[in-house]
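Of the protein chains in this complex, all but one are displayed in their positions.
Chain lettering (A, B and C) follows the sequence in which the chains are written, and residue indices restart at 1 in each chain.
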Amino acid sequence: MKPTIRSSDLAHLAHVELLSPKPDESLRFFTDVMGMTVNDRRGESVYLRGWDDYEHHTLKLTASKVAGMGHMAFRVTSPEALERRAAIIDAAGFGHGWTEGDLGHGRTFSFSTTDGHRMEIYYETEWYAPPPQLKPALKNQAQRYPARGVNVRRLDHLNLLAADVRALRLFFEDVLGMRTTEMIVLDNGEEAGAWMTATNKSYDLAFTADHYGARGRFHHLTYAVDSREDVLRAADIFLENGVYIETGPHKHAIQQTFFLYVYEPGGNRIEVDNAGARLVLAPDWPPVVWTEAERRLGQAWGLKTIESFHTYGTPPIEDYTGPRRK
Amino acid sequence: MKPTIRSSDLAHLAHVELLSPKPDESLRFFTDVMGMTVNDRRGESVYLRGWDDYEHHTLKLTASKVAGMGHMAFRVTSPEALERRAAIIDAAGFGHGWTEGDLGHGRTFSFSTTDGHRMEIYYETEWYAPPPQLKPALKNQAQRYPARGVNVRRLDHLNLLAADVRALRLFFEDVLGMRTTEMIVLDNGEEAGAWMTATNKSYDLAFTADHYGARGRFHHLTYAVDSREDVLRAADIFLENGVYIETGPHKHAIQQTFFLYVYEPGGNRIEVDNAGARLVLAPDWPPVVWTEAERRLGQAWGLKTIESFHTYGTPPIEDYTGPRRK
Amino acid sequence: MKPTIRSSDLAHLAHVELLSPKPDESLRFFTDVMGMTVNDRRGESVYLRGWDDYEHHTLKLTASKVAGMGHMAFRVTSPEALERRAAIIDAAGFGHGWTEGDLGHGRTFSFSTTDGHRMEIYYETEWYAPPPQLKPALKNQAQRYPARGVNVRRLDHLNLLAADVRALRLFFEDVLGMRTTEMIVLDNGEEAGAWMTATNKSYDLAFTADHYGARGRFHHLTYAVDSREDVLRAADIFLENGVYIETGPHKHAIQQTFFLYVYEPGGNRIEVDNAGARLVLAPDWPPVVWTEAERRLGQAWGLKTIESFHTYGTPPIEDYTGPRRK
Partner (left out) sequence: MKPTIRSSDLAHLAHVELLSPKPDESLRFFTDVMGMTVNDRRGESVYLRGWDDYEHHTLKLTASKVAGMGHMAFRVTSPEALERRAAIIDAAGFGHGWTEGDLGHGRTFSFSTTDGHRMEIYYETEWYAPPPQLKPALKNQAQRYPARGVNVRRLDHLNLLAADVRALRLFFEDVLGMRTTEMIVLDNGEEAGAWMTATNKSYDLAFTADHYGARGRFHHLTYAVDSREDVLRAADIFLENGVYIETGPHKHAIQQTFFLYVYEPGGNRIEVDNAGARLVLAPDWPPVVWTEAERRLGQAWGLKTIESFHTYGTPPIEDYTGPRRK
């Protein structure tokens, strides 16, 4: 596989809109258990952030009949990058057009991925300005450390399910200019998963094949904490709060992420990981390709991958009404 | 201060050449205590690396009469970036011209900073290929975890002393295209320190004012480990090995780095830090400016900055023979 | 020095009564910042505990004109041990007599140390029974993990100042049956400090010479957290809450404790340490004796001992009205 050299207009994953059929319980989960801060509300939505997120919000929690992802947004590197990238996306036939933005950010271009996930890009943003009681002691920090619950630091990455993994990877590479750092290729040549980045983080976004062939489903959203010890403590806190722990803490072989997966009360899968030392600094990092046999080995230290990890997403398959891959 | 938006041709800090008057003892320090791997030797130099460094080497240790830095090198993002950036540097009057490179990397453009530090940039590199006994269990890792000494993971950043901080900052911004993320400005308007990045790490390079007004001296080199706990363990290991601990472990207010400073046997200051969660993802991050009064507060948790931190560098001032700022 | 083999009737350090001239602020410190739980109130006192303390309380916080320690209490191993030990103390001339106890514990024998510190011993205790909202998920844990502030786990040890260290050490050895695990002996033969235990913890109690020669003052009280990482996080939290950090985090040479000292709003020094792996299992552990020269080396990793550590205690010397050693 030849090295992927790209220059991206995307600055970083900016926020995700999660849909919850139990919005009050979901909100309590994100504030009391995850330790996030409510920054604003509008209509059926509450806007939340981790203590080191520099923008207005990284999570928009919206009441909805069915769980899932409303949209995800990337911030771009400049006003020019916004115009340029919107034009490329539009020309490729994925664009939905411009909006005035939302609480916390300005003019926004809206579009869908090849798999039907809703996305946005924007540049103008509102930097978070903490109220007096949330002012940090050190001025190079976005907000005071909350010392409450899991104390998630910042939005880390997003995982999707896709009916067509290869098409979605090519979309993110060719239309959005991201780089693939790791991927799974089955013995029959089919792609089963891809991990992609627009930054020096080894991934900002990942997706794996939807076992039901459904399109555009959501797998999980990840907030980062500072250390593996913080992830272990998160497990203690989830246990105390009756939060369903699906799997972990353990270490993925792929990307070596130290992971912990839970379901928030609305049914969406949430991960807490260690925002660690692993960076991709090489501009020509060749994608690491994992085989079917290697994937069968399970996680790094031998834990078998839990079955629901391959099948559960939101909307849950019973609530999914869209098309399926044949 | 207005936001600094730049597009850099620099990919990342690649390696540093350290000069040691006690090369054998320095080598034992880097291999047995720091846990680094010797990858090659040539002439008076030994080439070393941390277990997650992807290139041929990140440290070139060279026997010399006097301690100090031989040169530092950045890898650039592409062959085109190399040509473009070399032309800019040359046009600005700092260039020394092209060489065929060194062990581990190809064609190289050599130059000096405004303060006289020797620098290089290159693109072509030799990816590290571990011998069988150093093959990692997980193929997305450069080398097997050594489980020896401090187990440093990768080169993190470099600190310099400068006769003229402002001139050096402008050089790195304007000639090399780096971004300033934090800085110290004294009450009289003079700049006393700057932290700069070419990546999403909050700094790859920093420099502070040389109290003796000497030019081009070296302050320290930093290798990253995975956690604050690893830094604490490093302190235990330095203690056991009779390595001089100058200060730390403690947390800097500036950049919030969890630091530990020691002197290697040749006299160069070496830092071990936590390659942590703190990333600068915002493309328009405005430099955080620290005042004289704020700097007097000391480190984050109240430790007073040790005096030698302001005065000791290599070459030691008694061995320094160059010009001084008036 | 010959091994100290003793059989102790003391089970463990049980609780400490702290006196605060700012009781409301002190209470907020212990609940919101330290993460402790209020279990009861009576008169001018509030009874608090860490999440893994099994008794009714380990801290009795009492409003008072001057800061300091009201008393400290040890639980003994059995009803018989209580009678036996009370008789020994009384016979030695230190007894004040029996009381009916306090909230949380039964019949109590009260006495003073050679240096005038007030002490109590008792056996009958009220095991903590958490209300529904504080019930832990795992039934082998005293209370739910609070996930608030520093989350101190349990009372760890107590440090006193003494006008006569040697006399106090002999009192704890001969009258109370404790073991000395480490001590400081000056070049002139005078004892400057002692660390003593009644358990397999390497110390439950310590004391050092009062530089003012005052009698019966309090140095600090220590709550344990689970790891060095938790101590570092505590430092972050103290910083955010404007709590005065006196020194640390760092590692003591003596006992190798990973320490962090702050002053609670009432003026009493409080320590957070790592309830670590270091246990004294040997029944015949010979006291480790540190010399004057060794003590001058400072802490384990080279930090110089802060001056106030030798001089500050409560009551502050300006409020102290008792006798002084000549």
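Keep in mind that, in the parts below, a contact is a pair of C-beta atoms (placed from the backbone, for glycine too) under 8 Å apart; a residue touches a chain by one contact, two chains touch by 3 or more.
Since we're looking at a predicted model, the values are computed, not measured.
The residue from B:Gly149, B:Gly216, B:Gly267 or B:Gly313 that touches the chain not shown here is B:Gly149. Across C:Arg153, C:His220, C:His250 or C:Arg269, the residue that sits in touch with the chain not pictured is C:Arg153. In the complete complex, the residue from C:Met72, C:Leu221, C:Ala253 or C:Leu303 that touches the missing chain is C:Ala253. Among B:Val38, B:Ala63 or B:Leu239, only B:Leu239 touches the chain left out of the display.
Within the complete assembly, residues 136-138, 144-145, 147-150, 227, 229-230, 236-237, 239-240, 242 of chain B touch the chain that is not shown. In the full complex, the hidden chain is touched by chain A at residues 227-229, 232, 235-236, 238-239, 245-251, 258, 300-303. By the touch rule set out above, chain C reaches the unshown chain at residues 5, 7, 11-12, 52, 54, 75-78, 138-141, 153-154, 182, 199-201, 224-229, 253-256, 274-279, 281-283, 288, 300.
The criterion applied here is as follows: only the chains that are shown with their structure count from here on.
Comparing the contact residues of chain B and chain C by number shows a mostly shared set, over half of all numbers used being common to the two copies. It takes 180 degrees of rotation, in steps of 5, to superpose the Cα atoms of chain A onto those of chain B. Inter-chain spacing, taken between the CA centroids of chain A and chain C, is 47 Å. Centre-to-centre, using mean CA coordinates, chain A is 32 Å away from chain B. Measuring from the averaged C-alpha position of chain B to that of chain C gives a distance of 44 Å.
Within chain A, residues 138, 227, 229 each touch two or more of the remaining chains.
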